[in-house]
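Heads up, one of the protein chains got dropped from this complex, but the rest are sitting where they should.
== chain A ==
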Amino acid sequence: MDAHVAPSSSSSSATSAGAHGSLSGAAERLERPPRRQQAHQRNYGSNGNQEQMNNADQADGAVLAVPSVVIRESASRPSRLSAGGGGGASDGESGQPAEEEQGLKYGAQHVIKLFVPVSLCMLVVVATINSISFYNSTDVYLLYTPFHELSPEPSIKFWNALGNSLILMSVVVVMTILLIVLYKKRCYRVIHGWLILSSFMLLFIFSYLYLEELLRAYNIPMDYPTAVLIMWNFGVAGMIAIHWQGPLRLQQGYLIFVAALMALVFIKYLPEWTAWAVLAAISVWDLIAVLSPRGPLRILVETAQERNEQIFPALIYSSTVIYTYMGTHYAPEQPQSQSQSESESQPQAQPLSTATSSPSNSNSTATTRTTHNSLASPELPTCSSNCRPSTARTSTSRVNQRQQDNQAAAEGMPLVTFKTNLHGHEEAAGFTQEWSANLNNRVARRQIEVQSTQSGNPRRANEYRTVPAPEQQQPEPQEERGIKLGLGDFIFYSVLVGKASTYGDWTTTIACFVAILIGLCLTLLLLAIWRKALPALPISITFGLIFCFATNFLVKPFMESLSAKQVFI
């Protein structure tokens, strides 16, 4: 809905602004109002989302995604913003088309912000596969894959793979539905417990297994006290970073590592044909769960939006940079109290909104205030906007701190939850269950949500809150938004590339890597066009599978005969 609202309104406002003020320095000013309006509209849209959602199926995340991207850009480039409203100014210049273009423009940067973590995750998996032979061979099987593909007959293997993947997929479906029922019933404690338990298992048990195999592969002796010390520090830091708060980079790093570990578990314990069948099935399931009107993941997204919450903040990797940004400004004094109050008010998911203002602070004080205030009450934001620069500054700094706290809480916790969800499923069921749980989680995560948080995490809250008091929004010309990608997508991309690399042919690995990145690019392009939550797996996995098998069976023999004779094409 946002998308629909935003483009039309924004374009008209932007054009008018450009026409009137383009010549004079006032242009900036003029432009800004439109921006605010857009923001309002967006907020409205988000609020309206609930309504609209009722009317028709929509994915807020998707809509928000494009706008959010734009905002982010501004935030990421301080110079632009400082230049004068950044995004706002550009809007005025180009007029209507600018909106669309901006979405795409920022899109390019955001694509790279997803490319890097996805590539890192694949790199970890491929490097592990090629250096630690433990993950290469399947000798132990999961509970969920009762057929072990031991027969040499391709037809029997095929049926085994089909049976295994059906069982695994049904577990995933059941887990996803269970998660959604729990969420619908507001059993947050159960879900959080599940998520925390699952991330605990991954960070301690699986990490320990990984460390053990790593040391074994390189023949490094290590005593148990040292190993326990390392594992304790690593695991506790991860739990804190994921579930509570920590530097964004650290959190992202842990998320990537957790996804890589999960991918390695899949590669290790799934029989070969089953792995391919599961990849194909999961991408189809992703498509259904996200896009069909009654798809569970879609319900999850919509419910989260209705409740003004981060989409079940659990299993999602957020590219938001703002958080770190804000963190640097962090001033521990007052924010805590405020943050506490905010956090306490979390049920409303408002803390996020406060955080949003921080990026704007750097650019303009007015912007910052609005967001945080919006949380508590509409009135507060207005006050902040009205405040004088000096006061505003001080307030902004505080706000920033608060925001940071809030953001940390909001971002970190939500992310954690998602992750935990994935893991949580696993925990519940044990090893196998984990897989299934992961699958579910991944599915949920796959949806790429674009959030239009002004300052990163808080964005959503702000939007929602802003809706009630649209007037307050004026100050937030530069909102930052990030693209979110489910950890499940990371896991399955890595499973595909890792499985391809077990064949020992690097050209297959590279072909899969390029195909997945191109698929991700196309998905993000569609996201910018359609502005609704989209499944990230189908296109990428389809490309990846095609290129994996084509390279393995067609290109590899060709290239081998060429390179053996040293012929270059």
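Keep in mind that, in the parts below, contacts are C-beta pairs under 8 Å (C-beta built on N, C-alpha and C of every residue); 3 or more make two chains touch, one makes a residue touch a chain; residues count from 1.
To be clear about the criterion, contacts and distances are computed from a predicted model.
The chain that is not shown carries the UniProt protein name "Gamma-secretase subunit Aph-1", picked from "Small ribosomal subunit protein uS7 domain-containing protein", "Gamma-secretase subunit Aph-1", "pantothenate kinase" or "Eukaryotic translation initiation factor 3 subunit K". Only one of A:162, A:240, A:280 or A:510 touches the chain withheld from this view, namely A:510.
By the touch definition given at the top, chain A reaches the unshown chain through residues 73, 94, 97, 100-101, 104-105, 107-109, 111-112, 115, 505-507, 510-511, 514-515, 517-518, 521, 547, 550-551, 554-555, 557-563, 565-569.
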